[in-house]
Each structure stands twice: as structure tokens, then as C-alpha cells.
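Scroll down for the structure; my scribbles are underneath it.
What you see is the complex with one protein chain gone and the rest in place.
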Amino acid sequence: MLKSEIIFAAVANGLLVGGVYALIALGLTLVYGVLHIINFAHGATLTAAMYAVLICHQAIGLDPYIAVAALAPLFFGLGYFVQRFVIGPASHGDDSNILLVTLGLSIIIENALLAGFRSDTRSIDVPYGFSVVEVGPLLLSLPKLIAFVASFAVAAVLGALLLKTDTGKAIRAVAKEKTGAALMGINVDHIYAVTFGIGAACLAIAACLLMPTYLVNPRSGNAFVLVAFTIVVLGGMGSIGGALAGGLIIGVVESLSGLFLGESLGQIGIFLIFILVLLLRPTGLSGART
Amino acid sequence: MNQVSWTAILGVAAALAAMPIVMTSNVALNFVTFAGIITIAAQGWNILAGYGGQFSFGHAAFFGTGAYAMALLQVRFGVNAWVALPIAIGLGGLVGGLVGLLSFRARLRGSYFALVTLAFAEVFRILANAWTFTGGAAGVLVPLQVGTANMQFADKRMLYWFVLLFVVGGLCLTHMVSRSRFGAQLVAVRENEDAARALGVDTLAVKLKAIVLSAAITATAGSLYAQKFLYLDATIAYGPWISVDALLAPIVGGIGTVFGPLLGAVVLLGFGEVTKTILGNLTGGAIPGIDLVLYGVLLILTVAYAPRGILGLLQGRSSARHGGNP
Partner (left out) sequence: MNQPLLDVHSVSKAFGGLIAVKDVSFVVRPGTITGLIGPNGAGKTTLFAIISGFERPTEGRIEFDGRDVTTLAPHERAALGIARTFQIVQPFAGLTVRENIAVGAYLRHADRQRVYEKAAEVAGMVGLEPMLDRPASALTVAGRKRLELARALATEPRLLLLDEVLAGLNPSEIRDMIPIIRSVTRAGVTILMVEHVMQAVMSLCEHVHVLAQGSLISEGPPSAVARDPKVIEAYLGHGAASRMQRAGAAHA
């Protein structure tokens, strides 16, 4: 059977990756918690962000960790714009319409990337791409470790934002009771757009953290987003803590199933968990109210 | 909608049957045959989503099952194509029933249902891509054996008319459903499940029947696809492209109507072809994915401005009186 070191390493690796998964899931769960919509374009947006990192690196020579300072605000703006001026108006507030509009967006983004970049897989070369760090008996990949730490840092900042700032309180108000919030003078459309923007910004940050170690092709985002969906459903729609915990769990599960089932079937582990959770406990492990 | 009648269906069928007389080029014939196949897949989706209100984002699961079943029965088991077809359709319906049983028993609705169907389609795709029985990543090739006995028609027009048979069958089936007790109950479930329940509608049974029917119809499209192209792999059979086409066509044409899927498929594919040609000429070569970008835009525009599709727009302008779905 497999040596325990290999399993250990897989678990550690899974945890590190899980951190970034959590960040990706965070955006999704926030959008769900506030707007009560499932953003089908989440994956495509991540892919777009990853390509943005690619361009920054190849055209301007910008390191991903620096590019984040430009990309996060950019994607925030894009997310704000899209929600405020495309999704919101087009869907007339109808749930199945929103479903279709975000699906439409995902189709557009993914295929625009395909048209622009073709289907080859690309990656960036950074000097620290393969650096490792010794933590106890384990050798951990440096970029992945950075990603892990950064993800939690972002989650913490996000938490603080939601709890302490006025906008954060407005967001929480709208999530709980939209009509009441509107009556209190909160501009719900604006808050919706801000939330969406935050979700997109999280994706931009995640992309910057992922690119040093991952490859990108037009379909990459999908792979990540199904994972994100699984996490969100597992951790409970709208639950930030759930997204974090779920991210770590899924990261480990993916790593282990990749280890035991191999590359091609590894992904199935995630999907099966996804389906199982949806069927058995759609409110997620945390039992968050949907 | 209220104007749909057997006469209208007959008229459309006759007009479509007469097309090969006007269109003689192979390219045109290929196009309309393909459009027919997409129409059938869309008709399946339309029953579940248009009439039943359950939006599936993973109808590829049923299309692919029909396609693989059709191909593998011939290739691995030497079953004759004509025998393989009903079996493949039945298998598609079965898969639909399983997906439906799991999803509806768990009371999944709306986004959750869409998500789970998406997941199922992806699981099938991954499995088909990994399993040697389905040919793995290399796919399945159905050997060329021209002859009516093998459902491989020498005359391309025969294949077109054969596909057309199923398209018209789909029109008839949809029309009959819309005027039946099952159809009325299905639409009630779409509009308000609790109210339907209080009126004696067994909502689980109705939804199950709908998804089985829907899956069987879409599987038929898959089987016909396999028989036309004689090659498939996991991405062709279970890929998102067909899930998208199957849902986009009815939405553009007119969701929850008899002719919507047909109209939508023709418009969509026609649009796609024209765009690919124009842009191809402009940039000196085909651009992958450009037609799908257009589809995405079309989807959003339709949802925003014409939620009842082209037929909805036409109806809104021509009739002064209100009408619901038949």
C-alpha cells in the first residue's frame, strides 16, 4: 500500500490547495448569500482572471503577486458593472432568468477566451515556481504555501469588512432582509453590484495565487468552479465559515482521490460528493438556511 | 400556441419534407439534418423545462447515453442499428428516470436542480472518457456499412427525411402532451407546486414522467447523431455544447411551445453558420468558439427582451386577446 509519507504529503498538499479553493468558493457563497443567485459564470470569470495574470506577466513582465494590486480592483469593477448593468436588468428579478443570464455570460466569456487564446494550455514561469519550504517532515511548495496563507488573510479581511464597515453592514442587511434594507435607504442594486464585485475580486486574487503553479486553458475555470460549487453546497450556501472549512475538506479529498484513482478519475470524487451533498443535504453540513 | 393544430403541424411537416427538392447541395442537406437532430434534442429539453419548469443544464447526459448506446450496441455487440435505436432510446429514458428519481425525491428545484444535472452530465463525460468500453479518449467509430438495413442511407436525403420523421414526431408528441391531462398537471407543477399538490396532482410522479419522456426524446437525438456522424467521443456525446444547444433553441424559439424548439434550432444554427462564415472570411480562417460567444449573447438578449422567444414576440404583436399556454 502507499507509504504514509505519500499520504501525508497528499493531505498537506490538499490543505494548501484547499485554501485557494476556499477563496474561490468564498466569492460564490457571498454572492449566493446576498443575491440568492447561483452565479454560473463564476468559473469562466476565474479563467478570465487567470488569463489576465498571464497577459500581465507575458506582456508587461508583471509578477502575479504584484499584478494582484491592479487586477483585484479591475475585476471588482467588472463584476460591479456586469451585475448592475447586465445581470440585474436582463433578468427582471426572475430566478430562472438569472440562471440563464449567468449561463449566457459563462458561455460568452469561456468562448471569447477560446477565440482569443485558442485551446492550448498555457502557463507562466516564475523564479519561485518550484521553490519548496521545509515545514517539519514535509516539503511544501512555496507558492502553494503563500496561496494558503494569502487566502485566509483575504477571508479575514473580508470578514472584517462585513462586520465593521458600513458597506459590510449594508451587505449583511440586504442578505437578511432585502425589502427592509431598501426601506432603510439602502440602495439594493448598488449593494448587489458591490457584492458581485467582491466575488469577482476574490477570483482575481485567487487567479494571482494560482498561476505560479497551475496551467490555464479556456476550460480551466470550469474545473475550479465545479469544485467551488461543491464546497459551497457542502459548507452551506451563504456560509463563509462553511466555505473555508469546505474548501479544506475538498482540497484534501481531491488530493487523496487523485492519489488513489489517478488523474482522469480523480475529478469524479468531487462530482460524486457534489451530487451526494445536493441530494442528501442541500443546506450543507453547516445547515445554513438557504 | 392556441393556434397550434394538427393542420399546422402537417403543413410544417410537408414544407420541411419538400426542402430537399429545393436544396440539393450536400452542405445544405447536412446543415438541415444537423438542425433536425438539434431540434429533437431541444424538444426533449422543452418538455421538462418549458412545460415542466425544471431547467436542466445537463441534458447532454441523455443525449450522450443515446449516442453511446446506439454506437456501442452496434460496435461491441453486433446489434443491428434498427434494433439498437429503440434500446438506446429506452436507455436514455431510464437514465432520465434515475436522475429524476434522485433529484426530485431530494426535492431539488431551480438552481439546485440545474446544478445537479450539470454534475451528472460531467460525471458521465469523465467516465466515458476514462472507460475502455466506451473507447476512452479515442472514442467510438461506427464502421461504415452503407445500406438501409444498417440505417446508413446511401442517399443523404433519406437520412434527412428519417430525421425529419422524428422531428415531426416530436411536434406531435409535444402537441398531444400540451392537450392532455398530464400536460395540464405538468404545467400546474411549473406554475405552483403547492397549489398543484392541493388540487390532487402527484407532483413527483408528474415530474418523473416528464423527465423520462424528455430524456428519451433527447436520447433519440443522440442516437441519430451517432448514426449520422458515425463517430463520437466523450466531449461530443456528453459535452456542454449539446446541453447549451438543447436549452438555447427552445428559449430563443419560444419556450414551452410546440414549434419553439424547431424555430429556435434553425435560427440559432443558421445564425451560427452565418457568423462563422462572415468572421472566417474577415479573418482568413475559422475562429473556434466564436459562434458560441454569439449564442451566449443571444441567450442574454432573449432573456432580457424576448423571454417568450421569437414565437412570443410574434404572438404579442399579432393577437390582441390574451392567451395562456395550451
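Structural remarks
Per-chain residue numbering starts at 1, and chain names A and B are given in the order in which the chains are listed.
The working rule: a residue touches a chain if its C-beta (ideal position, glycine included) is under 8 Å from a C-beta of that chain, and two chains touch if they have at least 3 such contacts.
No experiment lies behind these values; they were computed from the predicted model shown.
Looking at the complete complex, one finds that the omitted chain is in touch with B.
Of the candidate positions B:30, B:150 or B:203, contact with the unshown chain belongs to B:203.
Within the whole complex, the absent chain has one touching residue among B:16, B:187 or B:208, and that is B:187.
Mapped onto chain B, the footprint of the missing chain covers residues 179-181, 184-185, 187-188, 190-192, 194-203, 321-325.
Going forward, only the chains that are shown with their structure count from here on.
Centre-to-centre separation between chain A and chain B, using Cα means, comes to 32 Å. Chain A meets chain B in the complex at residues 37-38, 40, 86, 89-92, 95-97, 99-101, 103-115, 118-119, 218, 226, 229, 233, 264-265, 267-268, 271-272, 274-275, 278-280, 282. Chain B meets chain A in the complex at residues 53, 55, 57, 102-103, 105-106, 108, 110-112, 114-116, 119-120, 122-123, 126-127, 129-130, 244, 247, 251, 287-290, 292-293, 295-300, 303-304, 307.
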